[in-house]
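This report refers to the structure that appears directly beneath it.
Note that this complex is displayed minus one protein chain, with the remaining chains in position.
In order of appearance the chains are A, B and C, and numbering begins at 1 in each one.
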């Protein structure tokens, strides 16, 4: 019953540890006849290696994806697509002193309780590095749904309390360009500068910062989502909450609906469709054709240089300072992971809906 | 690929529409030999019919559960447990005028787009009434995990902006008693009175109110949750976001972690275990043995008496006033549904973990 | 991980025991908009109550199906279809003396070992009566695939060593009519008479007889089946071997291929397609568009009047004579069950293929 497979028609199984030989995934259920090569996947992996020196480690992750099966003469064949990303530059020796200690905020303790044994090198399977497989699979899903007119874009909404202003209405492609050219994937350059400064300051303190990622889906057809347990909102919440760092997920107006009245939250309709989008593009768990709007709240990276109290694996009290190469803020890395997860959900549900179309 | 089954070991399939013959569920995977009769299930169904006249409709839902299979001489046999709740007092004629109109905030539009046909009587499958099946199944799950020492309690944290004070540390059973004796399932009687007043006021306005439900899990063993796609937090987020009214889900410190530093969010450990519980009992998607703490943000009931702009099913503009018997606030009904969904997730993961225990 | 659900798009969950309140099933994933009422299902249930007095018990099973959900104004709505068949005329008292003994050839022993407890009334869940749920679900599947031009027909090929001659090439509808008007579902009336005589003779001996059912699928489009683990032949083998009485399954030329040469077994092709059909309509696990031909070998009913040696549930030797009302030969009852199972597999795979059609 292990949980390394997601999706039911577009089905992805991932594998790999932070400091193992390689990481990868198997995609089963991608329709045959879709043009695909490694160059369709590589850009997403490259975006996962953010260029913001303020936020991120300098670990030289090369992350070259290879397609081992499922593609012939440049097209998918309908058989499983196996993707592999070999690990390079993984200095596991730098983790030797973490072998028998539980790092606060990490999965060390819970993995130990669950499995009894644990690959302690860089967090093993619990490492954020695991998400390279998701990003690779997500790029294939994205190619599939892009052909159906669905666009998915994630961007940084807040880092450590510094938040962007409401997003101005500009054409989607322009907005996407604006986001992707920024080192923090923040659509507002000025706010991004303030974020970089805050990150630099927190780095000096030996601490780390959390943040908020927003995901916008445009062009999703109405009718996707499978009540009552695989509703679109439930599927998206699962996909996003399952990213290591996420502690809250909002859809549409999110938390704020709890203190509003029905007359404020309901979206009226007129001849042109919905007049507003408090619902975030999903009603009763099924897409309405409006934009889907999601927000995830990410905790700060738990690996910090400051002294922390913890215990060894036998319960003996310890104090720990985590050196090594670590990000200060996970947000720029999480942006492409959020995109990938949303693409996986949409690809799966888009195919599921095709199966039963009246 | 329809989504009416949840769980992989403790697996529940629900069925039924608001104004059909009956609603029910099939539970497959409940271990054999557990004492079970209808009296184990009925109290949860009764709690779903809240006594707060301020919040709720007076529709006389009787909701008697019958066990049709899977139990012999008072014990589960390991075969599927079929539960049925017959519909009574369902005046579908009062919905006749909603047959060809999309009610704002409801699933009418999205169901129509997905399926082409739609049972318009009281929302059909999209009705909140569908949750009786979940509550019935959840009661069986609860019985299973209670035997394993796991307690699940949901309660009202806020209604329409009126929020309880931080929950005082009293013994769990006392707290549970305090919650369940209150008509709004609110642990603070004084705050509950203010909520009732607000509800009465909003009822006069012809409007409705949202709110926040908090769920506390005590006694959950460490080690439950299946990375990387069926993590405990992902599974809970899916289960809760899939409740019709929920627009946001938080775990532990939730949204607030996004503006905090790592040194604030990490939970240190000492000889006695974790020193605090910012994580909400889940690290890297696996339970730690601490309390699991969840919050869901619910939108106001979309059926309001105020005039709303909408369209007919052919896109013709209409104005609509929804009369009929409707709740003003969904929260007291959602409390037992949240409990049920969390019990279903925990029962499933507890059995899953048994399969692979080293 | 209990196994009472089958199919992945057209998904059926069955429940119910021989002498419980009722039996039934939930069908999830039937496309919306299909005309359906109880009269579409009832004839299949009626065929499961064979008219051959020679073969069968006189237990007055009424087996009226009710549709409890998923159909509105005569059409499927895309939501779960719940079917129920109430038990009537179930004299469980006649099983009282079987409470603490293992009947040879039955599931009494294995159920006891698996579950620890057991509903001993008429075999409980292990009773052949469980198949009413399958037949009901199969009738819905049949309606779906019939609209796609696929016909499924099962018939009696042999009973107790008496076998029909090779089936003559007559129009499918005529053949179907010929089969269904015979009390043993045997296409050859003369052979059927010999079978009836053999059955009468064996009844007198207090013994029972096995037989062979053949299933013919006509009009199945090419391309159904999902390598490498859900191939069409694998799915059909599972569906048929899972019928209580079946001990062998053949596809196409079946067992006989093992002693043949490649030049005999390969099916050549010419301008008009395949020149013969040794493969039975399936190549590499995928349908070819030819007739699918299957045969199942059924063991004799284990309940016999003759004295048998067995043990009580505590291992104490016993001798047993099973009186009560029992069939002499399961074949006429198994014919509609085979049809149902094949329809379920085909409906599921037909929808699965739609999801990924290039």
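One rule holds for everything that comes next: a residue touches a chain if its C-beta (ideal position, glycine included) is under 8 Å from a C-beta of that chain, and two chains touch if they have at least 3 such contacts.
Just so we're clear, the structure is a prediction, and the values are computed from it rather than from any experiment.
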Chains in view touching the one left out: A, B, C
Selected residue (touches chain absent from view) among C:187, C:244 or C:332: C:244
Candidate in contact with the missing chain, chosen from A:63, A:119, A:207 or A:327: A:119
Contacting the left-out chain in the complete assembly, out of C:74, C:116, C:149 or C:189: C:116
Where the missing chain touches subunit A, by residue: 1-5, 8-9, 11, 13-17, 20-24, 26, 28-29, 32-33, 66, 68-70, 72-73, 75-82, 84, 114-119, 121, 124-125, 355
Residues from subunit B at the interface with the omitted partner, ascending: 1, 8-9, 29-33, 78-79, 227, 351-352, 354-358
Contact set of subunit C toward the excluded chain (per top definition): 1-6, 8-9, 14, 102, 104-107, 109-111, 113-117, 125-126, 130, 134, 158, 160-161, 202, 205, 207-212, 222-231, 233-242, 244, 246-271, 275, 279-280, 282-289, 297-304, 306, 308-311, 315-317, 352-353, 355-356, 358
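Here is the rule we use: only the chains that are shown with their structure count from here on.
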Computed distance of Cα centres, subunit B from subunit A, in Å: 27
Residue list for subunit A, restricted to those that touch at least two other chains: 1, 8-9, 227, 352, 355-356, 358
